[in-house]
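This report concerns only the one structure given below.
All protein chains of the complex are present and in place, except for one that has been dropped.
Going by the order they are written in, the chains are A, B and C; count residues from 1 in each one.
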Amino acid sequence: MTITATSSSLRARNRYLAGLLSARGIAGLALVSAVALAGLLAPLLTSADPLAQSGDALAGPSTGHPFGTDDLGRDLFSRVLHGIRADLAIGLVAVPVAAAAGCALALLSVSSRAADVAVQRAFDLVLAFPGLILALTITAIWGPGRLPVVVVIALAEAPAFGRLLRGAVLVQREREYAVAARVGGAGRLRVLVRHVLPNAIDPVVVQIATALSIAVFIEGAMSFIGVGIRPPEPSLGSILSQSTSYVGTHATFAVAPLIAVTALVVGFTLVAEALNRGIRQ
Amino acid sequence: MTAAGRAAALLDVRGLHVAFPLGAGTVRAVRGVDFSLGAGETLGIVGESGSGKSTLALSLTRMLPGGGRVTGGSVLLDGEDLVAAGEEALRRVRGSRVAMVFQDPMASLNPVLSIGQHLDEAMRAHGRGDRRSRRARALELLGLVGIPDPARRIDDHPHQFSGGMRQRVMISLALANEPDVLIADEPTTALDATVQDQILQLLERLNRETGTALVLVTHDIGVVARVCRRVMVMYGGTVVEDGPTERVLTLPRHPYTAGLLAAVPRLESPSGTRLLGIPGSPPDPAAPAEGCGFTPRCPLAEDRCREQAPPLTASADGVRSACWVTGPKDFTVGREPADDRGAQPSADPSATPLLEVTALRKTFPGRGRAGRRDPVVALDGVDLVLHPGETLGIVGESGSGKSTLARTLVQVYEPTSGGIRFRGRELSAASPETAKALRREVQMVFQDPFSSLNPRMTVGQIIAEPLIAHGLGDRAERAERVAALLRQVGLDPDVAGRHPHAFSGGQRQRIGIARALAPEPSVLICDEPVSALDVSVQAQVVNLLTDVQRDLGLALLFIAHDLAVVRQISHRIAVMHRGQVVETGAADQVCTRPAHPYTRTLLGAVPRTAPSSPKELRP
Amino acid sequence: RSAVDDSAPAASASPRRGGTLTVAHGVDFTPALLFAVSAMTLVPRLVFNTLTRYDDKLRPQPELAKSWQVAPDGKSITFVLRDDVTFHNGRKFTADDVIFAVQNLQNPVRAAQLRSTAAAVTSFEKRGDHEITLGLAHPVSNLFDLFEFMFIADKDSVEDAVAGKQLIGTGPYTFTGRSPGSSLSFARNERYWQPGRPYLDKVEIRIIPQPDSLLSSLRTAQSQLSFDVRGQDVAQLKDDKQFRIRGYDTGAGALYLGVNVTEQYTSDKRVRQALAWAVDRERIVKQVLGGYGQASAAPWPKSSPAYSDANATHYTHDPVKARALLKEAGHDTLSLPLAHAAVPRVTAIAQIIQYDLKQIGITTELQPYDSATMQKKLIAQQMPALWTMGHGFAQVHPSTLAVSAYPFNEAKNTSRFSSPAYTEAVREAWVRSDAESPEALAAYQRVSDQLLDEAFIIDLAVEASVEVATAKVHGADLNKFGYLILDDAYLV
Partner (left out) sequence: MRSYLLKRVPSALLVLALASFVIFVILRLIPGDPATTLAGPDAGPAAIEAIRGRLGLDRPLPSQYVTWLGDLVHGDLGPSYAIGGEVSELIGQGLGRTVELTLGALVLVVVLGLALGLLGATGRGRGVRAAAQAVTTASLAVPPFVTGIVLVLVFAVGMRLLPPGGYRSVLDAPDIGLQYLLLPALCLALPSAAVLGRYLKDGLERALAEDYVRTATALGVSRRRIVWRHALPGALPPVVTVLGMQVGQLLSGAVLVEAVFAWPGLGMLAEQGVIRRDYPVVQALLLLLVAVFVAVQLLTDLVYAWLDPRIRWA
């Protein structure tokens, strides 16, 4: 019955790692790191200045501009590459913060009836506020810039994490192993965090991939209404939202940022699935 | 078996091979099994855990999990090869001509469907009647398998049933369409003797009246002896012996069969009798050795055994066996010396009891979609005492509240009323700190070794958990203690880094025991710790518990269905019935001179194992 | 049934009465801003009439006023009004309605841009129901701008009008309903004083905020007329036979770079002029207006008497000159904040300005604000050193710009600019009755000179006012304030 004896001990010890090292996981990681690297190595990959404007606006792809130019004649390839940095920086802070906050609140929520009511209603409240209002308010307090973008994203996404985890915990904590942990003397908190949480985390892992793409959209929407990353600094979201007005007439404008966002989403989705498969098998 | 006999067979299995993919290699779980089953026949399949019994049963209707494949051979049902059949043809066969009862009733029922819906689904799949008539039949079936008050419980969900009740529901599902062949994989493991008796009677009657052929996969040799006309012994994916039951059980030809029989506990054996296991472990199905798989554990092994696998050869009396060493093996292999415990343990009735339960009541709010409100009374005024160093066996009907009692004692459930006193201190009055200290002293081994281990933790972490929870030792000390505990329960300390899914049922149960022992409790509560295990592993675990109890001076509360096991391990036995303790007394006394009528019924229902010596063999 | 056919107008060969015209517009009607010129000017002239109406040469033509006489000293004007006009509610139109209309514009709550001109009317003298003399405090050169601008509303329902409940005028169409954010509907006024008009049975204004969606609605003939198609999109339709495209000389307002002259560096005129030389106006026209507009250093569109090519090209894109001026002012590099509304078009302009200024050594930090905040800052004189925005009111008489448009106001403006020379030039251009005389033109040029030289408002481009209509639509027109006129419009 010791059927895993043949697999490598490293993989056997860490199933997340095992999942990550599956074909799916490696493909996902490769995709994500390709995008991330493209962002980090932007100055090496293109000599075009992402801020340099020219009279040649809304041009289609050409040798000089592999993805064409934007409405102010700036090179889209360069802008998208540089934009990736901004989004990774924001997404990689905001999404984990949202996930952590959401999960913490979910755990609080399942630990007592009163806390549950309070937390769930707080989620309702936050979710009910349209992003626009949230963004405007937060910016009114902090002023425009990256911090409010991170805060808005974290705030907007935390409830999703919280709700998902809460649901999963409610199911998992009735399982026998959780009862066994309680009998073993583990306190409520320990049972929750150490035993139930790792078994309930799957949907959270899936949500992270989704959250990243939403983060890009929120960032873009905020830049769009002038409370996000300041122009002319490029970001995937802001390029996407600028392209809004030109989707019908100059579709190429939207293509470059969409490729980057799609690659990120696909990549993270693959990673999430690989992780979950790793734990589940 | 003659050619004519084969032609008449309802189910004919020839040269069946089953493999599971695993990493780079494959697990060859079933390797060339032949057998046939005529209409109305009864066949028992026995064998050690992991010998491929369930896999064989599942492969008959191509229900193999996780990429498992039939890699060779055929399964002919009335001449139609199920191995080659299309999905729809198979679907029509499943549940209607060939029905199955699965091994693990806990997970085999859908938690979101009510029992009634389960039964309805089973009948609906084969177009039986309309909704109304199906419901009527469902009620009838539930009554048939002995669920009390079916009308009231039909709309309940699986989690509202006790383990035994769930098992009965599983059986009712299999019977729903009056199948030609019923394959039952450990159908009675979770049942008490009376219910088991009831189920067995049901199966027998079914077999007699409707001619349903029966394949019974089981650990319980007693059940085989009672129900099956033929028996097949499996080892390492192959059949090592088969033949008429009484012949195989009295005159085993294969040393493994002999070992298995020796490990069976007998109700007649007095309290304190040590069980006999088979030393060693089964062969690794991923890397089967040349020759006979039993060689490493066989006291009779010869050179020939190592080189070439013995074929299954028939002898004159219809018994076939696969052993080079011919002749009946009327000895036991690898026996541990039968060691009576001799001096009865320290249980001193006059000493202050460790645990005292008085008038304990526990009710569950009735929940259900139908809006039923009246509560379920699980414990109805239970009185018990447990002395230091004593083993108290608890037996009783399924659903009589044994698990509830156990869970209440370890403070998973809050008692509805009544008192639990530990070392003379009232539990409910204890301060949080005392409660925590008490919690450390009372530990539990769970019935289900699969679901009670956290699938995402390593074994080392699982065992260390109670230590951490009670703040015992630093990291290094804990690692040491975990290693010691693993050794104590007979596992290699190196396995600490593995996850539970990499262990067999018996091994998992040992892990559960190690976890329970970790905080050095003074009371160990075992809720059916062995009912999922085969006899040889059961012997190992029961012996382990006995040893641990003796070495550590624990008080043991041992819940089980198998009266024979309970009698041998316990000093005293308490019999539960409908939430009450109806009888307590010294183990031998309860088993030989029962006072309460229920106890008598219970004892009367225990199937006798094969005659313990050839002398009892009927001609 | 198909919703696509449903929305297409019935095709008929002959010009005729009847039919529904659907006009697409990007901005909703704000009732509270009814009397102020806002981004939505399609409504007034459908429901209301004005006293006079300019022709293409800014010569007033009769509308509700049959004739008029300006006193020789320019201090009063006498109107003879039509006597055959009734409001939609059946009430007769009289001189009292003119008095009310003027007084209404004088009311600060109405926030009408021509309030200063309306305020110059100090007395009313009725002669019968249909003749009235307005007395003026002083001669006013843009007097007829007021009458082009001021529409005659039913005085009893004016509060309902600014609350959006009902609009009652004398115009060709009656207001039949409104769905905020979505549409406005009008029906033919059967008792219109112009015989046989209007032709159309119904007019529907659909609010489509997304430029792409607006374009799609035109392309699928869901709507047939729009004045709100972006330049880039007009270019898309140019070669499409299905559409007629027509430009208006009045333009659709101008884009400018505002400078706060009380800030440290920008108080220096040379710095401001350097800014004016630094920006590439042609690129703004091309990239932001899609080529539909005119690069111009002065605020005037071609319809204005003050327009001249020399003014328009007073500043051109000349970074060398700009850098020289900056150096002259003692700076090699500068760092200035630039405020702008966070709407895509303005953000684009701001980025172009930013980039162009960077080329002469001025780094700018963009400060995006939402429109409401921008508005507040503009009025409260709270702008940073630089900001960019749009302005209107240059299309009629030049004095209207100088006294009515806040950025140009000589008394109090966002740039905090004031100089006796500018004040003098403005007053001279305004307080006169000879709007078209050579002296008047000279006075206007003095205003232009002041604006160009002081460069506190650096004009960038005049937007084109473009009508896009499907070939079926004929006879639509705009007045000089952009009021949509559909008296003579019909569908073929």
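Here is the rule we use: contacts are C-beta pairs under 8 Å (C-beta built on N, C-alpha and C of every residue); 3 or more make two chains touch, one makes a residue touch a chain.
Predicted, not measured: the structure shown is a model, and the values here were computed from it.
Remark: the absent chain touches shown chains A, B, C in the intact complex.
Only one residue from A:S22, A:S78, A:S213 or A:S235 touches the chain missing from this view: A:S213. The hidden chain makes contact, of the residues A:P50, A:G68, A:G83 or A:P159, with A:P159.
Across B:N110, B:T313, B:S417 or B:T434, the residue that sits in touch with the chain not pictured is B:N110.
If you put the missing chain back, the residues of chain B touching it would be 61, 63, 65, 87, 91-96, 99-100, 102, 104, 107-113, 121-122, 124-126, 157, 159, 170, 173-174, 176-177, 367-369. Although one chain is not displayed, its contacts with chain C can still be listed: residues 1-4, 6-7, 28, 30-33, 36-38, 108-113, 162-165, 178-183, 206-210, 212-213, 216-217, 219-220, 222, 369-373, 375-376, 378-380, 404-406. Although one chain is not displayed, its contacts with chain A can still be listed: residues 109-113, 116-117, 120-121, 123-125, 127-133, 136-137, 140-141, 159-160, 163-164, 166-168, 170-171, 174, 202-203, 206, 210, 213, 217, 220, 240, 243-244, 247-248, 254, 258, 261-262, 264-266, 269, 273, 276, 280.
By definition in this document, only the chains that are shown with their structure count from here on.
Chain A and chain C have CA centres that are 46 Å apart.
One simple way to say how far apart two chains are is to compare their mean CA positions; for chain B and chain C this gives 89 Å.
With centres taken as mean Cα positions, chain B sits 47 Å from chain A. Residue ranges of chain A in contact with chain B, taken from their complex: 1-7, 9, 12-13, 15, 175-187, 190, 194-195, 198-199, 279. By the touch rule above, chain C contacts chain A in their complex via residues 210-212, 215-216, 230, 232-233, 236, 283, 286-288, 341-342, 344, 347-348, 350-352, 354-355, 365-366, 368-370. Of all residues in chain A, those touching chain C in their complex are 51-53, 55, 57-58, 71-73, 136, 144, 224-227, 230-232, 242, 244-249.
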